[in-house]
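Only one protein chain is missing from this complex, and each of the others stays in its spot.
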Amino acid sequence: MFNIEKICVIGGDRRQVYLGELLSADGKFVTFCALEKCAEAAPDYSSMRIAISKCDSVILPMPLSKDGITLNTPLSDTEITLNEEFAEMLRGKRVFCANSAQLKKTGDYSDVFVYDYLAREELAVENAVPTAEGAIAAAIDNTDITLHSSRCLVAGFGRIGKLLARELNALGADVTVSARKPHDLAWISSCGYTAVKTNEISESGSYDIIFNTIPSMIFDRDVLSRTAANAVVIDLASKPGGIDLEACKDLGIKAFAALSLPGKTAPRTAARIIKDTIYNIVREVHP
Amino acid sequence: MFNIEKICVIGGDRRQVYLGELLSADGKFVTFCALEKCAEAAPDYSSMRIAISKCDSVILPMPLSKDGITLNTPLSDTEITLNEEFAEMLRGKRVFCANSAQLKKTGDYSDVFVYDYLAREELAVENAVPTAEGAIAAAIDNTDITLHSSRCLVAGFGRIGKLLARELNALGADVTVSARKPHDLAWISSCGYTAVKTNEISESGSYDIIFNTIPSMIFDRDVLSRTAANAVVIDLASKPGGIDLEACKDLGIKAFAALSLPGKTAPRTAARIIKDTIYNIVREVHP
Amino acid sequence: MFNIEKICVIGGDRRQVYLGELLSADGKFVTFCALEKCAEAAPDYSSMRIAISKCDSVILPMPLSKDGITLNTPLSDTEITLNEEFAEMLRGKRVFCANSAQLKKTGDYSDVFVYDYLAREELAVENAVPTAEGAIAAAIDNTDITLHSSRCLVAGFGRIGKLLARELNALGADVTVSARKPHDLAWISSCGYTAVKTNEISESGSYDIIFNTIPSMIFDRDVLSRTAANAVVIDLASKPGGIDLEACKDLGIKAFAALSLPGKTAPRTAARIIKDTIYNIVREVHP
Partner (left out) sequence: MFNIEKICVIGGDRRQVYLGELLSADGKFVTFCALEKCAEAAPDYSSMRIAISKCDSVILPMPLSKDGITLNTPLSDTEITLNEEFAEMLRGKRVFCANSAQLKKTGDYSDVFVYDYLAREELAVENAVPTAEGAIAAAIDNTDITLHSSRCLVAGFGRIGKLLARELNALGADVTVSARKPHDLAWISSCGYTAVKTNEISESGSYDIIFNTIPSMIFDRDVLSRTAANAVVIDLASKPGGIDLEACKDLGIKAFAALSLPGKTAPRTAARIIKDTIYNIVREVHP
C-alpha cells in the first residue's frame, strides 16, 4: 500500500473530468491538464510540466492514444506526443494508464511506477454494467418493437453476455444465449435462459434482436441469413467484431457496432469505476 | 360477437401501417387511405370514399385529430375534415377510433357503430410496457450515470408507475415510489421498493433520476429544489404534466417531457396492442 | 388521530406475543393476557379484568374465535367467553380486532371504539408476502422437482396471485396465470407470464404445480384430470377452497390446502404487519 495525494489528470474525455472531481471530493489535490474544453486546466505543455512536477501521481486517459503517437486529448488543443521527453516528465511518479505496454514502448519508463487499470479484472466486470445498459438503450432506440416479448439472442457468455442476458430477461425478453462449454450452457439454463451452442446458432431459429459479444466472425453471411432476416443486430465485441456488416447491408439487415459504451452512456459511472480500480491498485501494491 | 373482414385503415402514423399489415397477416382484406408516404394507399379523397364503401370496418388513428377539425394524417398530403360528409361515408360501418366522443361531435354518427379502443383498460395496461421501455431508454440516454445503483423516484403507482418501478428495480436501481393510499404504499413495500407518501416527497431525500407519472403539479419549485438539485427529471404524465419545467430551467435542472412513447419507441408493438384490443371488442360486443 | 399508549394484548398465537414485543419496543406499555404459555401474562380472568382497566387499548387476536363463542386462546388455559361481561370490560377502550362484525354480535359494544384491522386493504396486501413465501416453501418441500423450469399455474390474479406469480417467475419457473378480465390478462402478459382465461384452464395444457387462489370451485374433476395428472396442487383460497380434494384422491393427485400462512410461516413479520395497520388506523381516525 502506498498513498496518492496530489494527482495530475491528463487528457481524455469527460470521464477524466469526472474522475478528477471524484478524487477531489475524496480530499485529494487534483490538477487537470489537456482538458481545457471541459475543466479548468493547465493551459499549455510547459504548464503541464510544472503541474506534473508538483504531483505524486498521474492519470492518463482511456484509451491512451488513438494513433499510437500522441496522447488521446479530445478535450484539448494541446498535442502531447508520447516520447522520451514525456517519459522523462513522469520519472519518479505513480502513473495510472489504460495500456501500459503501449506506453512503455514510447520511451524509457524504467524509473516510472506504471500501473495498468485497464488490465484489472474488476474494472472489466464493473464496466459490463454501463455496457449492458448502453446496449439495452440502443436496442430500444433502434427497433420498432419492445424488448418485452422479443426474441433476443446474446452470443457469448462472458462478462457482458452474463449481465446483458440478465437484464434482458428482467425486462421480459425471451432470451437465448450461446456458449461453447457444457458448464457455461448449464449456467445459461440455470439462469433461466435458453442455451444454444455457439456453433449451432444458425439452426436455433430466428431472432428479433441479436447482440454479439464474441470478438470473432460468428455472424457470417450464412448465419445471418438464417437467424437475422428480420432482426436488428448489435455488435458489442471490440474490433473487428463478430458480424459481417457488409453481408448485413446486402441482406437488408439493420446492423451496427456499439463500442466504448461506458464512456458514452455513463461517463460519471465509468469514472467512479476507474477511481475504485486505482484505489484497489493502491491498496494491493507493496512497492 | 361480430366479424370484421374487410378493413379500411385511414390516416395516422407508422402504427397504422403496421396495424394494417398485422390484420392482413391474419387473413383480413386491408385497404390503406391517407398513408401514402409509408404504404400503398388510396391516392385521394374520392378513392378513399370508394375504399370505405367496399369495407365493413374502418380504423381511425391515434390520436384522432390534432386540431379537432381534421383527421390526424402525418403520412399523407390529403386533408380529411371531420365533418358531416365524412360521417356519412362511415354510415353502416364498424368504426374503431381513439376518441369516440370527439368524433361524434363532428357529425351525425347515429347510424355508425363506433367503438373506442383507447377507452379500453387492457390497451392502457399493455401500452405501459412500451412506455416504461421508452422511459428507461430516455433515462439511460440522458444521464451520465448508470441506472444501476442510481437513486430513482417514480411518482405515482398507476399502470406506468408499477411497470417502470419493476423494471428499474430489475436493472439494479435503488427505487422509491410515491403513492397516497396506505394499500398502495403496502404494495410498493411488498414489491421491494421504498414507499413514500406523495405529499411527503420533498422530505424523502434527493434523487438522481425522477420519473413523474402523475398528471397534476407535484414537482413545483419547492419540491424540485429539495429533491432534484442534481437530478434528471422526466415527465411521463400527459399534458400539462406534473413538473414545473420553468422552475427546472431556473434551478439548472435537466428536465423534459416524454410523451406518446408507445408510438415512438415501439410502433409495431403498439399496433399489435391496438389489434388485440380491437379483437377483444369484436369478441365481446353483441350488436 | 388519537394515541394508544397502554395496551392489553389478549389471546391468540405467537403473532400476538411478537406484536406486544414490537409495541413495547416502540415505547408503549404492554400487558399480556391469555398468552401464558409463551409470554409473561396475567394469570387468570380477574387479573385480565384489572389489566384491561389500566389500559387505553386492547388488541384481540386473529382469528377472533374458532367456535364463535370463546376467544381464540391457543397459548392459554383460560377460557374467555365472548359475552356481555367481556363487552362490559372493554367499555371506553380502543379495541383492535380481526372481525368486528362477529365481535359486536356477542354483546353491547355501543360504548366501545372497535376497529377491524383485518378489514384493512393494506394488511391484506402485506400479508400476501408471507403467504407467497409459504406457498413457495410448500411447493419446494412437496415436489420432487425444482420450481426452476417447472410449469406452474397460478389460478387467480388477486393480491396473492400477483405476488406469487412474480416470485415463481423470479425463481425460473415457467408461469401461467389465469384471470377473467381482459385487462387482468393484459397485466399478466405485461408481467411476462402466460395468460389464460380462467374458464379455459382445462384446455391450457398440463402443469407440474398448480396454486389456486380463487375461493370457488375451479378445479373440479374434469379440470383436474386434464391439467393436473402429474401435478402437485396447492389450495391457497380460504375455505371451502377451489379444489375438489376428493377427486384429487381418486385421480391419484397430490393435493392439499395451505391456509393461514402468514401466522405459520412468518409470525414475527405478520405481527409487524398488524402493528403497522393499527398505526395506520390510529393516524387516520378522527374520533
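Which chain is which? They are A, B and C, in the order written, and residues in each are numbered from 1.
Definition applied: contacts are C-beta pairs under 8 Å (C-beta built on N, C-alpha and C of every residue); 3 or more make two chains touch, one makes a residue touch a chain.
Remember, it's a predicted structure, so these values are computed and weren't measured experimentally.
S.K.: Hey, which of C:61, C:107, C:134 or C:156 is the one touching the hidden chain?
M.R.: C:134
S.K.: Of the listed residues A:9, A:30, A:114 or A:128, which contacts the missing chain in the full complex?
M.R.: A:128
S.K.: Tell me which of A:93, A:120, A:148 or A:264 is the one touching the absent chain.
M.R.: A:120
S.K.: Which one touches the absent chain: B:190, B:213, B:265 or B:280?
M.R.: That would be B:190, which touches the missing chain.
S.K.: Over the whole complex, note the residues of chain C touching the chain we left out.
M.R.: On the side of chain C, residues 14, 18, 129-130, 133-134, 136-137, 140-141, 143-149, 167, 170-172, 265-269 touch the unshown chain.
S.K.: For chain B, enumerate the residues touching the unshown chain of the complex.
M.R.: 148-149, 172, 189-192
S.K.: Pick out the residues on chain A that sit against the missing chain.
M.R.: 120-126, 128-129, 163, 166, 181-183, 185-187, 189-191, 280
Please note the rule applied: only the chains that are shown with their structure count from here on.
S.K.: If I average the Cα coordinates per chain and compare with the overall Cα mean, which chain comes out closest?
M.R.: B
S.K.: Averaging over Cα atoms per chain, report the distance between chain A and chain C in Å.
M.R.: Distance between chain centres: 51 Å.
S.K.: Taking the mean of the CA coordinates per chain, how far is chain B from chain C in Å?
M.R.: The computed centroid separation for chain B versus chain C comes out at 38 Å.
S.K.: So how far apart, in whole Å, are chain A and chain B when each is placed at the average of its C-alpha atoms?
M.R.: Measuring from centre to centre gives 36 Å for this pair.
S.K.: Can you list the chain B residues in contact with two or more other chains?
M.R.: If we look for residues of chain B contacting two or more partner chains, we find 129.
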